[in-house]
Structures are given as C-alpha cells and as structure tokens.
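Heads up, one of the protein chains got dropped from this complex, but the rest are sitting where they should.
Let's look at chain A:
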Amino acid sequence: MPDLTLQYTNELDPQHSCSKDLTVEEDKQTFYDSLKHQVRALQEYSNAFFTEKMKYETKIDVPEEQPIML
C-alpha cells in the first residue's frame, strides 16, 4: 500500500525528530479521494506538531499578519 509520509529532523535537536506515515488506498477508483483525505490529515498533524514546537522557540522570523490599511 502506498504511503504519504513526513519525516522531520532538527540538526540542533536531533532527539526530537518525528516521522508520520499515512496509508493511501491503492485502488485506482478511490486513490485520489484517499490521497486528498490523507493530505488534509497530514496537514493537520504538521500544524499541530510545529505549533507545539513553537512554544519552545524564541526566534520570530515570520511576522504577524497586519491589517490592510486603506
């Protein structure tokens, strides 16, 4: 069965790496529906995982969104 996978490593903190595998249905009729579902699932996992890691990070290199001033 084909897998959608994510592997993460931090060179500065290699002990806290992670790996996530999500199985995609092999049947051609349902493959793309299954892949879309798993892409969303992996996106949710990724957002939750890195949001947690952000709690221990002081570096801010992504500015907060500013409202558009008209």
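We adopt the following convention: a residue touches a chain if its C-beta (ideal position, glycine included) is under 8 Å from a C-beta of that chain, and two chains touch if they have at least 3 such contacts; residues count from 1.
One rule holds in what follows: contacts and distances are computed from a predicted model.
Taking the options "EKC/KEOPS complex subunit Pcc1", "Autophagy-related protein 101", "3-methyl-2-oxobutanoate dehydrogenase (2-methylpropanoyl-transferring)" or "Translation initiation factor eIF2B subunit delta" in turn, only "EKC/KEOPS complex subunit Pcc1" matches the UniProt protein name of the chain that is not displayed. Although one chain is not shown, part of chain A still touches it, namely residues 2-12, 24, 28, 31-33, 35-36, 39-40, 42-43, 46-47, 50-51, 53-54, 56-57, 59-62.
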